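To start, the structure under review is shown below, and the notes come after it.
All protein chains but one are shown in place.
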Amino acid sequence: MKHWLPRAYLTTVYALLYLPILVLVVFSFNSSRTGYRWGGLSLQWYESLFSNHAMVQAMWNSLWLALAAATVSTIIGALTALALHRYRFRGKRVLRGMLFVVMMSPEIVLAISLLALFLLVGLQLGFVSLLLAHVTFCLPFVVITVMARLSGFDESLPEAARDLGASDFTMTRTVLIPVIMPALLAGWLLGFTLSLDDVVVSTFVSGPSYEILPLRIYSMVRVGLKPEVNALGTLLLVFSLTMLILSQWILTRSKR
Amino acid sequence: MRKLALAGLIAVSLTGCSGQEETEVLNLYNWSEYMPQEVLDRFEEETGIQVVYTTYDSNEAMYARLKLLEEGGEYDLAVPSTYYVNKMRKEGLLAEIDHSKLEGFDNLDPELVDQEFDEDNAYSVPYLWGTTGLAYDAADLDGENVTAWADLWNDKYQGKVMLTNDMREVFHIGLRVLGYSGNSTSPEEIEQAYEKLAELMPAVRTFNSDAPRMPYLEGETDIGMIWNGEAVMGKEDMPSLEYVYPEEGTIVWLDSFVIPKNANNADAAHQFISFVMQPEISALISEEIGYATPNLAARELLPEAVAGDRSSYPTAEDLTNAEFQKDVGDDAMQVYTRYWERLKSGR
Partner (left out) sequence: MHRVLQQPFKTAVLLLVWGWLLLLVLTPNLLVVGASLMTRDAGSFLALPLNLDSYRRLLDPLYLEVFLHSLYMAGVTTVFCLLIGYPFAWALSRIGKQRQTLLIFLLIVPFWTNSLVRTYALKLLLATNGLINNALMGLGLIDEPLQLLYTEGAVIIGLVYLLLPFMILPLYSVFEDLRRELLMASHDLGAGKLATFMHVIVPLTLPGVLAGVMLVLLPAMGLFFVADILGGSRNLLVGNVIKNQFLDARDWPFGAAASILLTVAMAVLLFAHRLSRRRLGDEEPAT
């Protein structure tokens, strides 16, 4: 096999993956209204995006929701992974199986089942319903990420800690959490990503009291030429990248 | 320390969502692109009430969502077409309009108030009315004479036809082409209309009810259905977009403000309706989005170019054979729904 072939292949696929995004970013600075042609550099779409406060509100709501969903699912997911890794208990296989099934379930199935539940218990569709739904679909991904890290981890450390008289809780805090920190971060990032990307589940379980992006832009996107959407996508990308660089920075600093 | 940061993050994210609750809010549930932003801004400026504008693209979607969220009273104002006003009124989904809180109701066209779908306007206040007719791109269909719904079935337009994503409207043209009423409740007639429409399907490029003008502007389609206001808005960007009142008769509809039964802020809803009924505001709306206002005082304020535009304000001749959309009842709706799904999924 030629050595350059795999690289050329990877490059091609990445180029195709990034082409639409590149178009999005470039066209967000395009002054032409009719979308498809280049009319010169301009920031007008950012201006009109920011003057549309419903849209800005929805963007913040989406980001807050993603942050909250990622955080909650990381906490619950990490605890679950620890329990699965360290304890023997009845129904362990069932628990694993269930998480696996949630991970593999088509979103739309999850979406309508949660909608049915929320209506039955009379929960107002808004932030809480969205958070519960997003945490549910993020959870298995966090569990798997953390489990992968734990399985490669030296068992003698917690044993030693326990021999020294540390309680489970103390041991978890002082020994385990530092070890699985990279996995927690990866899991958190995955949760954040899945939550921000989601359209299907959000369509079903959100209400007017807490509007997030997919609903706000759905008809705009169906309408066709809305350069504000380009600006919005670009902003989301920039925000997420900043978050990531920040978290990397915190991580490397805490390692020192 | 890190845990503290985490706790802080959660706290911030939870408060972040409840922080804006203080300002008074009006939740307006309306069709896509059916209210100029300027009107919302001016209302907010004048009253301090923030309008949260959410959209739908069909009466069915609006109805399903209101029904879903019935208990929460999360929407304060919606804008269904007449036949849905009737249906929702009968089902007890609407709150009565308190006419003592309204100003300017007298300005409305007497021919459009106190209709059979809602006598005395106890539950609805007309917002805009309009027609669904034929559109074609004169730049692409050179010298064509497009005059009737039946022209859509012409082989020349293969892959160039657009329909609205609206069950009742699409069946309306199928029924009219066959000579039936567009408000038919007869399963046989609906089935025949379905079969007629099924012949058209291979020619249909797309369905669009969010902004039916866009497929024409984007060059995806050259002929098909359109709402008159969309035709007016579209012509500004593309002068070759023509609007035609078809021979079999155009579809006439009227959309009205209604207040859902459990609305949280019915007062603001009344305020908003009054605000829109000011002649100046109604005129602004009609001018901006091209539909006809039922507000006679507003019509007098319109520039001649708008008031005299036959696309927005049809003449009596344009309305020959025109039919007003009516409620057909849940049983007939079920029949329509089934054939509609069959139509859209047919290949």
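As written, the chains take the letters A and B, and residue 1 is the first residue of each chain.
We take it that a contact is a pair of C-beta atoms (placed from the backbone, for glycine too) under 8 Å apart; a residue touches a chain by one contact, two chains touch by 3 or more.
Predicted, not measured: the structure shown is a model, and the values here were computed from it.
One of A:Q124, A:T203 or A:S247 touches the chain omitted from the figure, and that residue is A:T203.
From the set A:L43, A:L79, A:L157 or A:L246, the residue in touch with the chain omitted from the display is A:L79, counting the whole complex. Of the candidate positions A:L43, A:V101, A:L157 or A:L251, contact with the unshown chain belongs to A:V101. Even with one chain removed from view, chain A keeps its contact list with that chain: residues 6-7, 9-10, 13-14, 17-21, 23-24, 27, 35-37, 62, 76, 79-80, 82-83, 87, 89, 91, 93, 95-110, 112-117, 120, 132-133, 135-136, 139, 144, 147, 167-169, 172, 189-190, 193-194, 196-200, 203-204, 213-214, 217-218, 221-222, 224, 226, 229-230, 232-234, 236-237, 239-241.
Chain B residues in contact with the hidden partner, per the touch definition given at the top, are 58, 60-61, 63-65, 67-68, 91, 159, 165, 204-208, 215, 218-220, 330, 337, 341-342, 344-347.
Simple rule for what comes next: only the chains that are shown with their structure count from here on.
Averaging Cα coordinates per chain places chain A and chain B 36 Å apart. On chain A, the positions that touch chain B within their shared complex are 34, 52, 54, 57, 60-61, 64-65, 67-68, 71-72, 119, 122, 124-125, 127, 207-211, 215-216, 219, 222-225, 254. The part of chain B that touches chain A in the complex is made up of residues 2, 6, 9-10, 13-14, 16-18, 20, 27, 29, 32-33, 37, 52-57, 68-69, 71-72, 74-75, 208, 210-211, 214-215, 217-218, 237.
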